[in-house]
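Below is the structure I would like to discuss, written out as structure tokens.
Excluded from the complex is one protein chain; the other protein chains are retained at their positions.
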Amino acid sequence: MSAGTWGLAFAAAAGGIGTIAALVTVGPTRRWLVGILSGLSAAAGGATAILVLVGHGPVTVHLPQILPLAGVELNLDALGAVFVLAVAIVALPASIYGIGYTAHGLNRRSVQAMYPLFIVSLLLVPAAASVSTLLLLWEAMALTSLVLVAAEHRDRSEVREAAWWYGSMSHLSMIAILMALVVFAGHAPGETFEALRMSGRHLSSSTRSFVFVLSLVGFGTKAGVVPLHVWLPRAHPEAPSHVSALMSGAMVNLGIYGVLRVTWDLLGGGPIWWGITVLFVGVTSALFGILHALVARDLKRLLAYSTSENMGLILVAVGAAGIYSSSGNPMLAGVAITAALLHIVNHAAFKGLLFLGAGSVVAATGTRDLDRMGGLLARMPVTGAAFAVGSLAIMALPPFNGFVSEWLLLKSLVQGLPASSVAISVTMPIAVGAVALTGGLAAAAFAKAFGTGFLARPRSPQVEAAAEVGGTMQTGMVSLAVACLGLGLAPFALLDVLRRAGAALPSLWGGEPVRSVGVTLHTGGLTGSLSPLFIGGGLILLVVLIPVVLRLLGVAGRRRVAENWGSGRSLQTARMEYTATSFAEPLQRVFDDVLRPEFDLAVTHTAESRYYVEAVRYRVGIVDGFETHVYRPLIRVAKRWGEMSRWVQNGSIHRYLAYLFVALLIVLLVSQ
Amino acid sequence: MTVLASYLPLVPLLAGIATGLFGWRRSTALAAVVGSAGVTTGGVILGTIVVDRGAVIAAGGLVRVDALSAYLILIIGVASLISSAYAVGYIDTELRLGHTTPQGARLYGLLVQIFIACMLIAVSTDNIGVMWVAVEATTIATAFLVGHRRTRAAVEASWKYVVIASVGVSIAFLGIVLLYFASRHASVGAATLRWSQLLAMAGKLDPAVTRLAAGAVIIGFGTKAGLAPFHTWLPDAHSQAPAPVSALMSGVLLSVSFYVLARHKVVIDAVLGPAYMRNMLIAVGLLSLGVAASLLIAQRDYKRLLAYSSIEHMGLVAFGTAIGSPLAVAGALYHMLGHAIAKSVAFCASGEILFDSGTTRIADVRGLLKRRPALGTVFGLALLALLGIPPFSLFASEVAILRAAGAAHLELVMVLAAALLLVAFVSILQHGRQMLLGEPTGGHTDRRTPAIALTTLAIALGASAVLGVTLGPLDRLLTAASRVVAP
Amino acid sequence: MTVPAAVGALIQVTLVIAVAPILTGLMRATRAKLEGRAGPSVVQPWRDIRKLLHKERIKPEYSGWVFLLAPRVLLASGLMVVVLVPLITTATALGGSGDLFAVVYLVLLGTVFLVLAGLDPGTAFGGMGASRAITVAALAEPAFLLAIFALSVRAGSSSLATIVDSVLAEPRSLASPGSLLALAAVSVVVLAESGRLPVDNPSTHLELTMIHESMVLEYAGPDLAVVELASQVRLTIFLGLIANLFAPWGIAVTTHPADLAIGTGVVVAKLALLGVVIATFEVFVAKMRLFRVPELLTAAFILAFLAITMSFFLT
Partner (left out) sequence: MTDSALSQLLGLAIGTALVCAYVVLWRSRLISIVRAIAVQGAAVAVVALTLGLHEHSVEPVAAAVGVFALKAVIIPMLLARWIRQSEELREVDPLINIPASLLAGGLLTLFVYATARQVANLGSDSASRAVPAAIAIVMLGLLVMTIRRKAVTQVAGFLLLENGIALVAFLTTSGLPLLIELGGALDLLLVVLVLHVLAGRMVSAFGATDLNQLQELRD
């Protein structure tokens, strides 16, 4: 048994023991045991991933007697290892965070038992190496996360609604993947990925496109790409925060993993329209996601939509890689794939951090509504600082890790290709424009999230009374914040490892796409270099230097607290502040026809005369466009189909006998 | 061993007679449980022997137990064990609540054991005529079981059940007669109803007559197996019958009827080649999936919901057997076992829910997980098992069947089946969500579910989960049984 | 990172810090003269800074460390860009450690911290300014990046020194429609980002109209001095970028002291010229309504888009 196999076995065992511990023990011991064992499982998984990434070679496990009629095949190669690493980065801090977080009424047996299993299934999905194993682990992940999403079903009716949406869409994802892979396996000698890889290129082009489209639908649903994203802003906010951190930080990546594995590894790449489709889906997801994040009032719903956006950005990189590889530039495809993989790891870090931060806020204040928050930075300094780091990271600002992957993403799209095909020379600029707009709106959305959520004065009594959260939750958040800064300043360590993961996709790799000379990253194709260490380090140095210089110039240190300028009025209340809705109102007005918000304005006049207004009630609701125009009609049609089909079973015995009669006639006819 | 094979059906009969004579008492109820346990162990023993030494023939050729029969005996044993163990508590509660009289309970005990005995005869006989008589006998035995509660709905359900089932099975008899007629003209003096001999002389049977016989057999045994469009009796019968009976009927009677249909398919395929029966069975299978999926969407009664789920699963089993490859048939047989266990647990749990909430309407049952956590968890897990969620065994068998369909290049049909499965999944999840989650709207009775009932159901779910992870020794029996249907 | 490059960078930083306030002073003086006013002397901004440095340090009631950190981050990000951008010499200190894309994100870092600083005191004006500033910044981003895409495609690399060298090597490429469109796009974006007239009026004190000013309303004394200096440095960088990316003649290619001197002189002259041009442009144009600014920025985006596709089809 190689070290890697021991690692995976230990991860699974730790998760299993965690579940048993959850079922057996009670009270604080349960919380601690589950937290520590899940953390251990995540750490073991992460260690195995690092082992594989540094060149230890793939970890293969073959268990024929498990899963009847199929057998379990596991094979963790470099590509899968990146995703396991992303899971580990989120799962370890989230588990520690969970110890404190589940103290607030979530310490029930069903919830705590499912959490370790959810982490184990997340760790094992990238290692699956046969169709049945992938489907088994995919459904196990869906089941465990469904139970976790429905953890607080007693308190809120939205949770029950979210559980149903989540359960149905996960099964849609599983059925689509099943259809794609089963048809693929039908044309291959066996059902293991090895067999599929061998026959991948010899399939007829119609079958290859069928498998591509369906696997994109299946894995895209789990990644929350736009037409299939409807469950994400419902399920993630309703789940307990350390679970939503895991779902947003780790689970959605596995959708991207699926697309990469099936389309560019097993099928071995395809025509250019595949890349363009993935790119187009990525662009729409990014723009749609960030627009809805911008106008969201619910903090966790904002984070969920931003997950959709980040997955869109990753798919843009993957699509670009597909386009480059099918138009004969494997080296440029390498740059794009490195950008995608780096952004996956970075996104896992900062999205996990943001959800944990949101979780602390919800635990401390009991509300998720940004309009009622405010002033939390003073009351919850550690959570505030961590959330600030997360926000700056997701806005792709130096010195944090988002900046590096956004830079690499833009560099992969900006290629001075001679106009080999009109498609490239038109799609690339559109992609750059969309990514840039998304970047700008992301800055606006998270300036709103951090600004209106944490700064200024509290706008409701329960936020006023908020207090900092417990030690374990703080350690969870701070560790992720340090990870964001570390990845931001020194990504070259990760880039050497990502090269081996990229090479695992031969159809998307060539030459030396991203070299790291010392601390500077040099990209192939359209050359450009960046050394995050110098830029980040320089910034931090300058920020420290400036007050010193001011002190030298004789500036006094002490500050006097003075009243804000209210253009003459002395009384300043919290109601005068800019809330999340007002902060995003200009941008919402700019993108009015995309978001199509519902306004209603109720003005009640005083009884005496129409010219004096007693009260004005203004309500604006942003409804997800796809949900109202695609999913609601679909559900109505299904309900009508259900009603109409009751005609078949209307209770009359004569109709039932008539079925038999007609069947007998058909049999007589057919048996000529 | 021949003794065991031929006299196994007597075991439940003895338990039945004991209940008939001494009435429904704790002792006779436990006798029924012991009887079912005996049948299960008999199935296991026969299974191990048959796998090594091939079919066991006894009673002058009337009884022939091969791997397929042993597998079905095992399914009957397991399902009847769950049902009779649960019935101990169930009938006592019915007596206490006055839903039935002591005579009714005595009749119940007797008829259930006769029902199990008839099924055992049907699976262990070699003579297709005896199979037919046994299947017809099960209809008669269950007629009064469906009408056990003497309400208006029960009368209506039992009338429809008897009429439709009898007509269907008579058409099957027409098929059997035609097969006998074909065997008479195959060669001089070769007229036989013995399955093994029919299979041997399959080459000489007249294809035209066999084609008519095939149609009649599909309609006939399809009715008893609950395949659409002959499924119409099933939702009424299963929703009105007492919980342990509908558990038995839904769990194993459908599988036994499908077993008889599969036996005939083997002979007919030998005569006509696989294409004819494959197209008919795929049509019927997909129709069942379609009817079940569409009627699950706006379903208002949770017992009927479980009945339509049975139609859906039997449609999938028919679809698997129609594909005919060894993997498909193994998947179908494995699906039968998984469905028998999960459906029995689900129906027994629905019986408890009926006691607790007094109504079978989904809309009136709220917040079950909060009001009755133990019962809610068992019913929830059973629903998840039926939805084909790992670790329960229905997931592995569903994936195996769909994989076999892919391998047989039936892409379009597989995609259609998978889509219908998705519709059914979403509808059942919606109804399950409404019943299990949320705030309870006031419980009706303070009656606590008897501990032994819940433990049996929990053990059964555990078994289904274990089966879902690994088959262990059962694997050799399953492959041998699938070899019988798909040589 | 050789020693002369470090010296070059140090010169560049001291030069920019020295020149920035004077450039703003020059622009105000030109406007005053064109409007017939006497106007303050060119050195007035330095006097304001010296005055503010000795004022009392004020901390608004409900603000936290974000309000105090913002000015330093704003100035720090400006100075980092100065180190990266080839103003006097192409061999800048951290030349290889950043390219045009890095510049965009450093500028965005400054803007975001300014927005947060506007929100922190919890006043209506600060929130209003912050909301409008982030709207403009978000919408300017696509045009800015696409303009850079156009420039880097033409030079085959996104690092600034290479772009400047490629223009020096073959000045003919400047005349191509692609680079003209790119110039137009970049100039619109620069006006928007630095808060000049059509988008925001830097010299207004009417709270409801200003964007940049209302965010810094609460700053006083030394903090206000740092903020003022930072925004002047940003303006100088933008003008320096336009100057060198589109008219790089005279920039020192080697780090020889003589070339550095010539480079300094040429850059100062170019900055002064651009300053005067912008000042005269501002006299003749009025501030645009906030919800017409997106149209302006979309126009800039289309210009940049054409710049790219043009360079693809025509080469």
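The first chain written gets the first letter, and so on, giving A, B and C; residue counts start at 1 in each chain.
The definition used in the following text is that a contact is a pair of C-beta atoms (placed from the backbone, for glycine too) under 8 Å apart; a residue touches a chain by one contact, two chains touch by 3 or more.
Remember, it's a predicted structure, so these values are computed and weren't measured experimentally.
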item	value
Displayed chains contacted by the hidden chain, counting the whole assembly	A, B
Touching residue (missing chain; options B:S6, B:T19, B:T223 or B:Q240)	B:Q240
Identified contact with the non-displayed chain, of B:A29, B:L46, B:A117 or B:V167	B:V167
Residue of B:V133, B:L272 or B:A419 in touch with the missing chain, whole complex considered	B:V133
Residues of chain A in contact with the chain not shown	646, 648-654, 657-658, 660-661, 664-665, 668-669, 671-672
For chain B, residues in touch with the removed chain	127, 129-130, 132-133, 136-137, 139-140, 143-144, 147, 150-153, 155-160, 162-163, 166-167, 170-171, 173-174, 177-178, 180-182, 184-185, 191, 193, 206, 208-209, 212, 235-236, 239-240, 295, 298-299, 304
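We adopt the following convention: only the chains that are shown with their structure count from here on.
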item	value
Separation of mean Cα positions, chain B and chain A [Å, integer]	44
Geometric centre distance via CA averages, chain C-chain A, whole Å	35
Between chain B and chain C, centroid-to-centroid distance (C-alpha), Å	78
Chain A - residues contacting chain B, complex	65-70, 110, 131-132, 135-136, 139-140, 142-143, 150, 153-154, 157, 159-160, 163-164, 167-168, 171-172, 175, 178-179, 182-186, 191, 210, 638-639, 641-643, 645-646, 648-649, 653, 655-657, 659-660, 662-664, 666-668, 670-671
For the chain B and chain A complex, residues of the former touching the latter	159-160, 163-164, 167-168, 171, 208, 211-212, 214-216, 218-219, 223, 229-230, 232-233, 235, 280, 291, 294-299, 327, 330-331, 334, 367, 369-370, 377, 384, 387, 389-391, 393, 395-397, 399-400, 402-403, 405-409, 411, 414-415, 418-419, 421-423, 425-427, 429-430, 433, 437-439, 467-472, 475, 478
Of all residues in chain C, those that touch chain A in their complex	53-54, 56-66, 69, 72-73, 75-77, 79-80, 83, 94, 96-99, 101-102, 105-106, 108-109, 111-112, 115-116, 119-128, 130-132, 134-135, 137-142, 144-146, 148-149, 152-153, 156-159, 162, 207, 217-218, 220-222, 226, 290-291, 294, 301, 305, 308-309, 312-313, 315
